[in-house]
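Scroll down for the structure; my scribbles are underneath it.
All protein chains but one are shown at their positions in the complex.
Labels for the chains are A, B and C, by order of writing; each one numbers its residues from 1.
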Amino acid sequence: MTAQVTVLYFAKSAELSGLKEEELVAVPTPISSQDLWSLLLQRHPRLCVLQHQVVLAVRQQYVAIGDELVALGDGDEVAVVPPLSGG
Amino acid sequence: MTAQVTVLYFAKSAELSGLKEEELVAVPTPISSQDLWSLLLQRHPRLCVLQHQVVLAVRQQYVAIGDELVALGDGDEVAVVPPLSGG
Amino acid sequence: MVEPRRDVLKLCHDWLSVQEVVDAVSSASCGATSLFIGTTREDVLNGRKVIGLEYEAYEPMAQSEFRKLCDVIRERWPSVTHVCVHHRLGWVKVGEASVVMAISSPHRHDGQQAMQQAVEQLKARLPVWKKEVYDSQEASWKENAECPWASNHKQ
Partner (left out) sequence: MVEPRRDVLKLCHDWLSVQEVVDAVSSASCGATSLFIGTTREDVLNGRKVIGLEYEAYEPMAQSEFRKLCDVIRERWPSVTHVCVHHRLGWVKVGEASVVMAISSPHRHDGQQAMQQAVEQLKARLPVWKKEVYDSQEASWKENAECPWASNHKQ
């Protein structure tokens, strides 16, 4: 199974990828958050400077990068979330 | 020795004494704060409803009612201080 | 260079401006401002409705107790930069602020802790009194539980 998802890049990840947003047409699902991150790293190798200091958000829920399996559906939003600095 | 002092009454003590302020012309000094309070009670017996829930301020310093000796000088300010309720 | 500290207590008969108190503690070196606003609540006591409060103060002693209070706060939290309190006197309608306090500090933890202590100390030591006034024309003097000689004193 694959899904078409929208990936959002924020803060430093947007600078590193050069993108605010992109569509990925055939992301395997279910997929571990680690594999999802690796897939983004392949597309944008400069994101590796965020390694170990980043989480993802899937459908607006934080997902730590690791073995956890994520089920993706068409139209889902995946966000790259560098360390927060609100306030 | 005696001193002439100004006594200030605040809040409930002003209502009970019917006064905001009065001059006492011949207060013995040194005097215990207990005796000073008794002297005020003699002048204004209704102040006794404040008994055990009042302190004095002598020259703008709190003085608990008790054995502590207070030295008074002419022109000193003595205040009757019911429980505080600022804020 | 250490910025000079400001400790300001204003006793006033007019409506309190929160912004004015915030401005009074602002400092280029302070990332955090903590505030506390105390307001008379709508309340019904034994069928009588509170319509407002009547405040009075021993004004010069309030100023000297406030300076002592600030000294105690700064001793415990040396990073506290400025402290400002505006406190109403006279008639205060239900729903209006009676007191606005602000503390600025470089970082927030110190300021927030100092604020809790400052409110506590203000209620325990500042020679200020309020009478609750009811729609029945009656009134009663309040007592802060923080005041050591109040009948309802809590340690």
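Following the convention adopted for this analysis, contacts are C-beta pairs under 8 Å (C-beta built on N, C-alpha and C of every residue); 3 or more make two chains touch, one makes a residue touch a chain.
As the structure is a computational prediction, the values presented were derived from the model and not from experiment.
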Neighbouring shown chains of the undisplayed chain, as defined at the top: A, C
For subunit A, residues in touch with the removed chain: 8, 10-12, 53-55, 57, 60, 62, 64, 79, 81-87
Touching residues on subunit C - with respect to the absent chain: 17-19, 22, 26, 28-42, 94-95, 106, 108-109, 112, 115-116, 119
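Everything that follows uses one rule, which is that only the chains that are shown with their structure count from here on.
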Pairwise touch network: line, ring, star, complete, or other: other
Chain whose average C-alpha position is farthest from subunit B's own: A
